[in-house]
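All protein chains of the complex are present and in place, except for one that has been dropped.
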Amino acid sequence: MKLKTPVLLAGLAMMTVSPAYAGSEIETLINMLHENGSVSDEQYERLMAELNQNQTQAAAEKAEVDEKLAEATKPSDVEVSTNGGLKIQTRDGKFATKIGGRVQADAAAYGGDPKMGDGTEIRRARLYLQGTMYYDWGFKLQYDFVDDGASGIKDAYLSYNGFDNLELKAGNFKDPFSLQEQTSSKFVTFTERALPSAFSAGRHIGMMASTAHQHWTLAAGLFADTVSAEGGQDDEGWGAGTRATWAPVNNKSEVVHLGLGLNYRETGGSNQTRLRQQPETHIAGVNIVDTATIDAVSDFYKVGAEIATVQGPFSAQAEYITTSVKRDMGNNLDFDGWYAQAGYFLTGESRNYSKGKFGSITPKSNVGEGGIGAWELALRYSTVDLSDADIDGGEADSMTLGLNWYPTPTLRFSANYVNVLDVEGGTYDNDEPRVFQVRSQWAF
Amino acid sequence: MKLKTPVLLAGLAMMTVSPAYAGSEIETLINMLHENGSVSDEQYERLMAELNQNQTQAAAEKAEVDEKLAEATKPSDVEVSTNGGLKIQTRDGKFATKIGGRVQADAAAYGGDPKMGDGTEIRRARLYLQGTMYYDWGFKLQYDFVDDGASGIKDAYLSYNGFDNLELKAGNFKDPFSLQEQTSSKFVTFTERALPSAFSAGRHIGMMASTAHQHWTLAAGLFADTVSAEGGQDDEGWGAGTRATWAPVNNKSEVVHLGLGLNYRETGGSNQTRLRQQPETHIAGVNIVDTATIDAVSDFYKVGAEIATVQGPFSAQAEYITTSVKRDMGNNLDFDGWYAQAGYFLTGESRNYSKGKFGSITPKSNVGEGGIGAWELALRYSTVDLSDADIDGGEADSMTLGLNWYPTPTLRFSANYVNVLDVEGGTYDNDEPRVFQVRSQWAF
Partner (left out) sequence: MKLKTPVLLAGLAMMTVSPAYAGSEIETLINMLHENGSVSDEQYERLMAELNQNQTQAAAEKAEVDEKLAEATKPSDVEVSTNGGLKIQTRDGKFATKIGGRVQADAAAYGGDPKMGDGTEIRRARLYLQGTMYYDWGFKLQYDFVDDGASGIKDAYLSYNGFDNLELKAGNFKDPFSLQEQTSSKFVTFTERALPSAFSAGRHIGMMASTAHQHWTLAAGLFADTVSAEGGQDDEGWGAGTRATWAPVNNKSEVVHLGLGLNYRETGGSNQTRLRQQPETHIAGVNIVDTATIDAVSDFYKVGAEIATVQGPFSAQAEYITTSVKRDMGNNLDFDGWYAQAGYFLTGESRNYSKGKFGSITPKSNVGEGGIGAWELALRYSTVDLSDADIDGGEADSMTLGLNWYPTPTLRFSANYVNVLDVEGGTYDNDEPRVFQVRSQWAF
């Protein structure tokens, strides 16, 4: 709406919004008294002039108040929030920064053979700085203080999000492989990942392109060596990886997920690889299956197939992974493993699925706000076979029972009982260790 | 107060708060003119209708302004503050996060024997993230960058404060033992703790319950091994500890403190322990008393008695600690030590005592704001005896003179002169080293 004259504007402002001109009855009265002859022409003109001047002034004052009110009630340009960590962002989306972390404090008691030492550890103690710069650029630096030097660098990357639903990343981050590896350690169902994480693709310095949609994701990248790889006269290793996921059903509490991953790697100057696995525990550090160093390895590749579902409080997932190692001398080697697990939230929550992996649990009610948090029971069978040809790494399978309590979205207490059903071959042939472990975790 | 009709409401609003209706005299005038016959009945009705309409509109506009004003002057939900570090908290107490740190830069020059190399070091360089989640839950992660890997993890815990004046903690933190150990390195009177800190209980991964009142505190916990303990086939060590303090006097500038600590520890699979101590310095790293590794140790316990007082600018504290080592072979061993110290603030400040330990110094005037900060002189005698039976660790006693300058609550400069009066026995029998060391510290 545009108005022709300031006079008209002032008048309209007074008619419609000015409290000062709420008293239009005075104008009416003056007109009437003038008509009735109670007020002379001269007096009338003086009155109307004064009235007019006052109305103009009142409108200006009202406009000033309105302006100040608008300024005062305008949202701030920078938003600050905390949920334990902190988040600061500009309202226009140009910049954002987030500081957060996680601490997992674990204790384990062991039974059976092999002998493993009871103990405790800080499993992870991480801080991260993550954010957005100039709308389209993202960054992250995450460090784990339980590690030494560069090996503690987890995510350390730069990303570009200026293309429609396509993210480009450069730096150090996880290869796109395996549902349980993509899912953060904060959110995996058991305290340790299943036995086939012997075939984990890990983190490397590299570049990746990825896209994530409601019903599918696709990621592919080129990767060099790990962040802790030392230089020298030999070339470092390198690899390539891709992962595709399809979620024909993906609602808030109902998910069907299928995934396929492929990961190729040349060993570089070392010409070696090694696969090994602890019995779904980390404190004792004993690998019940272990190929030891395999020499004369030029390259290897891994294939992983994933399936998962969420049906309200019930969830299940399974993966099969195989690793084929190509040797310059001797037979090629094939190792594989799989796991299947199911979980159920006694308190009715659902696992949170997004972008081809599982995320945080939000309890229906929080401890500290009168609630009891979320309670989850879970069972897993997992197996891995690291024996082939002349390599006798051993085969193991285990059954794990887990109880998770999430008092709030940022907290988790877990108790796991791992029963290794059998080890066949390798150093610990016929051993059947048992593990009881607990964890307290805060993360945000 | 409830009103029957909107009309009445509008009228009342105008009477009492509406500036627009400040002009009730117009209504009076119209009534008078109507009574006087200057305004006809018809005119009167028109005027009153217009008046009424304007009053209603004015009241609505006033209410709108009031609402916006209320919104604009309401305190924000999130409070942000900084004193060097930063603190962000929600006003309702649901969440809080705090980032802070400390840097202590030291230099030392040595005289006498044994020869110790003059030098400098960053004694501590720490950052922490600490806060509150969902009202009742606390967390902390503090890392010291002068250490390697996991051994740099200091506090890394989760706490629950939902019970009345009872805190439950799980993770890595200090055993409850010894006044000088409980008092932060930021706030101890001298640059290094007294010789009996050879008997420090240290930090372990564990669980603790504690309660703190105006006149007493009590803490008890179960502890596993240190955060840097490696796994393996042997069980880690474990222990238990408790500490009680009583402060019959506890005012702002007058304190009487008594404390008693008990700390028990099994050595686990290592079956070893070692006690040693530098001469109240850290840079050269020479232990003037040292039991070396004692083998065949099944367990040991420590008892500590504490006494302290604050009388205005004067403060004093003393502790006696004994350690009894039980061996599977050979005699049991008893070691002990004690110290007594006094300090005086030339500028009149008092040491800050709370929850069974000493806290920060707040100068009466700050450098940077026209003041001179707080100045403190202090003297300490301390002794430790690490010789018993076949163990000739040596005995040492020393006198330390200290000067502290706190330009602001976040800053401290200290100069200490340590005169080791005598070493008896051990590697450095009859040596009498002297230490002059200075520190600059920022901490918040």
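By letter and in written order, the chains are A and B; residue numbering begins at 1 in each of them.
By definition in this document, a residue touches a chain if its C-beta (ideal position, glycine included) is under 8 Å from a C-beta of that chain, and two chains touch if they have at least 3 such contacts.
Just so it is clear, the model here is predicted, and its values are computed rather than measured.
Checked against the full complex, the candidates A:110, A:143, A:300 or A:353 give a single residue touching the omitted chain, namely A:143.
Across B:223, B:353 or B:444, the residue that sits in touch with the chain not pictured is B:444. When the missing chain is restored to the complex, the residue among B:45, B:148, B:254 or B:390 that touches it is B:148. Listed residues B:85, B:112, B:359 or B:425: the one in touch with the omitted chain is B:85.
Residues of subunit A in contact with the chain left out of this view: 18-21, 23, 26, 29-30, 33, 38-40, 43, 46-47, 50-51, 54-55, 57-58, 61-62, 65, 68-69, 71-73, 78, 80, 88-90, 95-97, 99, 129, 131-137, 139, 141, 143, 148-150, 152-153, 156-158, 162, 170-172, 205-206, 224-225, 227, 229-236, 268-269.
Mapped onto subunit B, contacts with the missing chain fall at residues 17, 19-20, 22-26, 28-29, 32-33, 36, 38, 65, 69, 72-73, 80-86, 99, 101, 103, 105, 107, 114-122, 125, 127, 145-149, 152, 282-286, 366-369, 407-408, 410-411, 440-442, 444.
Heads up, the rule we're going with is that only the chains that are shown with their structure count from here on.
Computed from the mean C-alpha positions, the centre of subunit A lies at a distance of 32 Å from the centre of subunit B.
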